[in-house]
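One protein chain omitted, others in place.
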């Protein structure tokens, strides 16, 4: 039986993917006390990158926002796998947004809003998070965006 | 009535700015248990970037240090907004320093000392923090430095 958060995801037409199985010896999430740490999520949907390459070059701001949104959905999938029910999230504490950028692309925050806006749309007030957005030289598999997160859980 | 930490800021001639209002759906700080997470702070003072562009190119080490110091002041402003009194900080736990750098600029730690030294000057022994300094391709608005932080609070 779906909770409030998952009802909102349904309204938005978002189906959570099976969380990406880490390829190596790391895992998708670790809970310690009331904090749930989630590994960096690439902008994958249906096993493919939503956007590949650099903002400021091959990737437009709009495509970057869609990529950041996909990262957020993958974070939700990890949290769902960890907790069973997304309603157990008490607060989204931190998102770190890494934007694959040329050195002249200064609009990382606009891109990262693709993740932040969805998180608040889905979680409401408890979705209001701290964040740090930086432009990096490259990301795994040349993904355009990677986002990790820390959640307070009940 | 100002506490010890704010007295020290006064001695240093530092007036805390109104904390930057996040432009998007994220917030400046979130407290979870005894941990206060603060969003990445750019090197803004009086609404302008203290230093713009890359270390190793347009920005000198000295200007980078002034920029890192400004980030620290903006962190203090967020902590003040969160706690009311900076004396409620039990320990500065972590600073992450992101230095807008050409790929040949290897002195990020010297730049980041502009933040670290002020934090310890202001908070004393409880200001001794862990930190990670990396050189990134670009930062929002082409800021020279961005710093985020985690604080233990009473």
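Residue numbering begins at 1 within each chain, and the chains themselves are lettered A and B in the order written.
Everything that follows uses one rule, which is that a contact is a pair of C-beta atoms (placed from the backbone, for glycine too) under 8 Å apart; a residue touches a chain by one contact, two chains touch by 3 or more.
Since the structure is predicted, the reported quantities are computational estimates derived from the model, not experimental observations.
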Residues of subunit B (touch criterion as defined above) contacting the omitted chain: 33-35, 56, 90-91, 93-95, 101-109, 112-113, 116-117, 119-120, 127-137, 150, 152
Contact footprint on subunit A, counting only the chain that is left out: 23-30, 32-33, 37-40, 54, 96, 98, 102-103, 136-142, 146, 148
